[in-house]
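The complex appears here without one of its protein chains, the remainder shown in place.
As written, the chains take the letters A, B and C, and residue 1 is the first residue of each chain.
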Amino acid sequence: MSSTFGTLFKITTFGESHCRGVGVIVDGVPPGMALTESDVQTQLDRRRPGQNSLTTPRDEADQVSIQSGTEFEKTLGTPISMFVANKDQRPKDYGEMADIPRPSHADYTYMKKYGIKASSGGGRSSARETIGRVAAGSVAEKFLKEKYGIEIVAWVSSAGDVEAGPIDINTITRKAVDASPVRCPDEETAELMVKEIEAVRDASDSTGGTVSCVCRGVPPGWGEPVFDKLEAMLAHAMLSIPATKGFEIGSGFAGTALKGSEHNDPFIQKGDRLGTLTNHSGGVQGGISNGEPITFKLAFKPPATIGQAQKTAGFDGSNVTLEAKGRHDPCVVPRAVPIVEAMAALVLADAALQQEARATTAV
Amino acid sequence: MSSTFGTLFKITTFGESHCRGVGVIVDGVPPGMALTESDVQTQLDRRRPGQNSLTTPRDEADQVSIQSGTEFEKTLGTPISMFVANKDQRPKDYGEMADIPRPSHADYTYMKKYGIKASSGGGRSSARETIGRVAAGSVAEKFLKEKYGIEIVAWVSSAGDVEAGPIDINTITRKAVDASPVRCPDEETAELMVKEIEAVRDASDSTGGTVSCVCRGVPPGWGEPVFDKLEAMLAHAMLSIPATKGFEIGSGFAGTALKGSEHNDPFIQKGDRLGTLTNHSGGVQGGISNGEPITFKLAFKPPATIGQAQKTAGFDGSNVTLEAKGRHDPCVVPRAVPIVEAMAALVLADAALQQEARATTAV
Amino acid sequence: MSSTFGTLFKITTFGESHCRGVGVIVDGVPPGMALTESDVQTQLDRRRPGQNSLTTPRDEADQVSIQSGTEFEKTLGTPISMFVANKDQRPKDYGEMADIPRPSHADYTYMKKYGIKASSGGGRSSARETIGRVAAGSVAEKFLKEKYGIEIVAWVSSAGDVEAGPIDINTITRKAVDASPVRCPDEETAELMVKEIEAVRDASDSTGGTVSCVCRGVPPGWGEPVFDKLEAMLAHAMLSIPATKGFEIGSGFAGTALKGSEHNDPFIQKGDRLGTLTNHSGGVQGGISNGEPITFKLAFKPPATIGQAQKTAGFDGSNVTLEAKGRHDPCVVPRAVPIVEAMAALVLADAALQQEARATTAV
Partner (left out) sequence: MSSTFGTLFKITTFGESHCRGVGVIVDGVPPGMALTESDVQTQLDRRRPGQNSLTTPRDEADQVSIQSGTEFEKTLGTPISMFVANKDQRPKDYGEMADIPRPSHADYTYMKKYGIKASSGGGRSSARETIGRVAAGSVAEKFLKEKYGIEIVAWVSSAGDVEAGPIDINTITRKAVDASPVRCPDEETAELMVKEIEAVRDASDSTGGTVSCVCRGVPPGWGEPVFDKLEAMLAHAMLSIPATKGFEIGSGFAGTALKGSEHNDPFIQKGDRLGTLTNHSGGVQGGISNGEPITFKLAFKPPATIGQAQKTAGFDGSNVTLEAKGRHDPCVVPRAVPIVEAMAALVLADAALQQEARATTAV
């Protein structure tokens, strides 16, 4: 179990789907910053299920409580603990389900790793685990916005095989993203995505998708070569989100087919700073931010839990047919948007503190 | 600067392109393992330039010296320090070049981050930095092979827009990979890749490509949820390699367009263990290895240094035309193969030690 | 703020004296261990104030709640979060006290470090911060006892200038320690200590003392040279406890006056293992446990908060006279006993996991 992430801006999360609750300790938050629960609740509300017909109808209020680290609504520089109670705190005895690892789920691997697993709901591999990330990310994001003017916006760039048209990364806002329940800011595509998701939902099936993200206003100089390059930390953070299968920054996989003469980003003067004419680099060169928008994209597989009957094997190797009960997200990408933003904020806040330490002490 | 990677099997690298040398300290190597320099030299030879007409003709012998941590050719359990001298140890005064940050290179960002940069050769962002990784990875790989029978094989799956045909991940060997100078085991495609690379080389240009990798024989249970999931650590490791722009595991980006009913990997009995019928998961479920082959793919951008004239701006914002001198790799993927294998081995060795600690102490 | 301690058995604490509560996340607990709140409550009860006339009469029930990481009273291998609510959750406006840093307290340094401080009760420097340590230590201790048969016992070896007579480290028990309210197992001295503490209490003063500790049954081989030697980790852990000023292991400071011929511990056969005739080493040689009892001693200064009037200066440099109100511990050592045991257990549990990783993988 590695439940801690970050070097100076450091979070530690806890909680399974059916214990008392889930939460996070955020250590290293700069002191003197205004912070109340409402600063955190907004993104938690964007994350929670039951927001619309595209997500699981389970109603989870997910009210966050700040337990430490602030006084008179200001951060003290001490660890901020945040807690969200679980609605259903009783583990269930899943009967025969306990004998069958769900295909492409974590049941089998948790059992092989720990020799024991939470009896229901996915335990620590449950999506509820991301609540702590989103709460912590909100704190990081507030710091980044107030101190540096940084804006982070993620959106759904594909659902199933429906791909969004081009988005203007310089102007895209969360408001525009939230205009559609599927969180795709390209209106026309959004409608197609909704239909796609409704179709797989009605077929008791699921589908994958991609989330894109831009971080605007990151100053040049952030990111720690050679192992903690900014893209390496972003990749680490993003691939730690459940159900992710891929990450690309800037030109990504498509850029591998280009020539250097096409792919290189020439420098140009932009106001009082040096910028680049194109941004195939995605805002990062040599592992360090260059002042251009940081752009990356993340692949999410189709949710493993589906209503359709599946032929598989039990822990004992016997052939079985599995049919999941209840309702489940047919596609996770709309709800993944605030999680991606949170993890990006956590990476950037940590990079910020590390670079401030260096910049101040240079002799 | 974050030059340390790993928790229990931990490496720390050093060295710029024109200092005395480059190297690595490997801490946490299990004691009692046979180890000599020849165990390390093999992969260093696969990494070094000048191997054939597709790579830069600079001749770097890159002879490794083990400076500590072994006695009578056995590891002591103490840190293993390895050193490779630089041929050209004098920093050059690059004259006007010092005033022009090379497009899509790290010159600009290093200067913004540190306020100073190595005067030539890319300093710490140079490809020579990867020598330490490859040396350390060889030690990790030897441990993984001797203790668990793990095999790691990477190969070039595309160069420019030439994509390799299907490769059998269960049987592919390094010998088959090395049969072609471009390290693509698909003979026919390999020839096309060679032509593609020769063409960009002759045009004083460069091109990108992808490297795929399989890790066979990894036992189920490795990888540390929730932040150090196996795919998260692999993504971190891979995106820390210079010139990388993307990472995908298992079905990756293509899998996002699939339905859950297509994408799920049903369990089946395989001999005396549970396996999966398909492997869209890429050997990892819930961040933990499941015993199937681990498969991933990595995107490399076209090298930024090209002979063609490029319009860009100097540090002072003035318009300039830049023409790189000397000879450079027109495509990095053939030489990246052993680097990818090394980083995979380092991630797995660290995951192994962490899981052994848990498995032994379960009460 | 560094609120995380440990490498594999890792704890993160949070909480000030007047926020919602204090607590801890314990990550890395081996799975499958029986654990309920009563396993933790015992040591918390030994730590809490109001136990007798020697401690502050503030009544803090300090009931612990396990919020995650167990199911059906067994550990899952996932992070265990534990929470203790604060009785008084409202920060007070301390009026003029806010302008005067208490002598030898953390008021001044917290203000210089963070530019802000909790308005009352010491914030994060409060003794309540140690609740999370004691809770986590109880989990570590249970693991050490069940898996290795390790016993950890601490006791008060001096209060003020009253020093306990010799204690038999091979047989001393917590029961014997708790026989006296001052937690000194030497009956006669204990009475003198009680009188000493009552005298300073009645004089509105305070006094210091020492706590000694023995860890029995630690197998040889624990501790990680060269920087995380067992004594180095113990010293780190112990000096992180509030009010500590010194640490010594084995012969400690007194041993510096001995000759090598007197101080060396000769090896002798003990049953089926090699042991030492004397134990000046305190159970550790070269930073690694040798199988003999680990013995160390810790110095606690007199509590800084006293009822007597003190001449000092305000934050603005003005001369002031300060008189603390309320009742405070005249001597912390009796209540420090379970805290010392907890920190020892945390260091040993982490060392255990690290050594298990090594021992299993040696090839």
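Heads up, the rule we're going with is that a contact is a pair of C-beta atoms (placed from the backbone, for glycine too) under 8 Å apart; a residue touches a chain by one contact, two chains touch by 3 or more.
These numbers were taken from a predicted model, which means no experiment stands behind them.
For the chain missing from the display, the contacting residue among C:9, C:83 or C:110 is C:110, taking the whole complex into account. Looking at C:43, C:125 or C:180, the residue that reaches the missing chain in the full complex is C:125. Screening C:158, C:189 or C:212 for touch with the missing chain picks out C:158.
In the full complex, subunit A makes contact with the omitted chain through residues 7-8, 28, 30-33, 77, 143, 146-147, 352-354, 356-363. One chain is missing from the display, and on subunit B it is touched by residues 1-4, 10, 12-16, 18-23, 25, 27-28, 31-32, 65-72, 74-81, 83, 91, 113-119, 123-124. Interface residues of subunit C facing the missing partner chain: 1-5, 7, 13, 101, 103-106, 108-110, 112-115, 124-125, 129, 158, 160-161, 200, 203, 205-210, 220-229, 231-240, 242, 244-253, 255-269, 274, 276, 280-282, 284-291, 299-306, 308, 310-315, 317, 355, 358, 362.
Note that only the chains that are shown with their structure count from here on.
Residues touching across the subunit A and subunit C pair largely coincide in numbering: over half of the numbers involved belong to both copies. Chain A has its Cα centroid nearest to the centroid of all protein Cα atoms in the structure. Distance from the subunit B centre to the subunit C centre is 45 Å, each centre being the mean of its Cα atoms. Spacing of subunit A relative to subunit C, judged by their CA centroids, is 38 angstrom.
For subunit A, residues that reach two or more other chains under the stated contact definition are 1-4, 13, 113-115, 124.
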